[in-house]
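Yeah, one chain of the complex is gone here, protein chain that is, but the others are all in their spots.
Chains: A and B, in written order; residue numbering restarts at 1 for each.
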Amino acid sequence: MKTIILKTASRYLLPLLLLFSVFILLRGHYLPGGGFVGGLVAAISFVLHAFANGLSNTRLLLKYHPRILIPIGLGLSLLSGFVPMLFGEPFMKGLWFPEPLPVIGMVGSALFFDIGVYFVVIGVTLTILFTISETTQLEE
Amino acid sequence: MEVILAILIGVLYAAGIYMMVRRSLVKLLIGLILLGNGANMLIFLLGRITKGSPPVIPEDARVFAEVYADPIPQALILTAIVISFGLQAFAIILLKQVYIVNASDDLDDLNPIEEEI
Partner (left out) sequence: MTDNHIVLPVITHLFTAVVLIFFWKKTRISRIISVVANSILVISSFVLFTRTWNAGVFTMQAGNWPAPFGITFVADVFSSTMVLLTSLSGMAVSMYSAVGVSKARMKFGYFPLLHFLLMGLNGAFLTGDIFNLYVWFEIIIISSFVLMTLGGRKPQIEGGIKYVAANLMASVIFLTGIAILYGLTGSLNMADLSRKVALIPNRHLINITALLFLVGFGIKSAVFPLFLWLPSSYHTPPSAIAAVFGGLLTKVGVYALLRVFTLIFVPDDFIAFTLMAVATATLLTGAFGAIIQKDIRRILSYLIVCHVGYMVAGLGLFTETALTGSLFYLIHDIMVKTNLFLVSGLIYKIKGTIKLEQAGSLYAAYPKLSLLMALVLFSMVGVPPLSGFWPKIYLFQAAFAAHSYTVIGAIIVASFFTLYITAKLWAEVFWKDAPTGVARHSDLYNRMNHYGKALLVTPVILLAIVTLYIGLGAENIARVSVHIAQELMDPSPYINAVLGEVVLEP
């Protein structure tokens, strides 16, 4: 699907969709949204880029294999669940800073958990899609 | 609404099982996907359908004022969808591998019972 229209559009859509995915991630605690949906939107933005410019170009754009995001995300989520245990609270108890930060809003351990989910979702989705399309390309 | 959903779920289960007992590998996978969707719809149906009242508290309130949709079934379905997404992705790769190794889509051609490793 190498059309000039999609190619041009994807150049602008990629950063826009990534920004949108972060927006969804951040509003997720009290409103519809969250790490999972945000991660999917971010992954889709790369998929769109791959559709328009070919998988190898997306690879170049990413520099690292998206697989590396999985352990990072898992580790972040795990640590965010682990922190309350240091304060003698049960595993995964939400701890919050008292004052909201500008733009981001309330910051707490649940946010970091969500960011971890965001990374894992991007990593898993892209790994799956890359793997499937790789095996297809090998045949052709 | 409930009746339509119940019929739909029945159809999904029946179609899923029918596809699973066919001989083709791809149909096996489609059957599993249909069954999974049927199960998700069943959770949705059995969590009671409440129209037009999402379980989101308005900004100026602290508790729900009226009847609201139970959010748990939705959380369950989301979890189940995510899980089945991963499993199906794995299954697709596996089927592909079987096809490459075996050069056949027919389950009857898989016969490792007698074949030695």
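Keep this in mind: a contact is a pair of C-beta atoms (placed from the backbone, for glycine too) under 8 Å apart; a residue touches a chain by one contact, two chains touch by 3 or more.
All figures in this text were calculated on a predicted structure; none of them were measured in a lab.
Student: Where the complex has a chain not shown, which of B:A15, B:A69 or B:V98 is the residue touching it?
Tutor: Missing-chain contact among the listed residues: B:V98.
Student: May I ask which residue of A:L19, A:L78 or A:I104 touches the chain that does not appear here?
Tutor: Considering the complete complex, A:L78 is the one touching the chain left out.
Student: Touching residues of chain B against the unshown chain: what are they?
Tutor: 16, 20, 25, 28, 32, 35-36, 38-39, 42-43, 45-48, 70, 72-73, 76, 79-80, 83, 86-87, 90-91, 94-95, 97-98, 101-102, 107, 110-113, 115-117
Student: On chain A, where is the contact patch with the chain that was removed from view?
Tutor: Where chain A meets the chain not shown: residues 70-71, 74-75, 78, 81-82, 85, 89-94.
Rule of thumb we're sticking to: only the chains that are shown with their structure count from here on.
Student: So the centre of each chain is just the mean of its C-alpha atoms; given that, what is the distance between chain A and chain B in Å?
Tutor: 24
Student: Residue numbers of chain A touching chain B in their complex, please.
Tutor: Residues 31-32, 36, 124, 128, 131-132, 135.
Student: With touch defined as at the start, can you tell me which chain B residues reach chain A in the complex?
Tutor: 56, 78, 82, 86, 89, 92-93, 96
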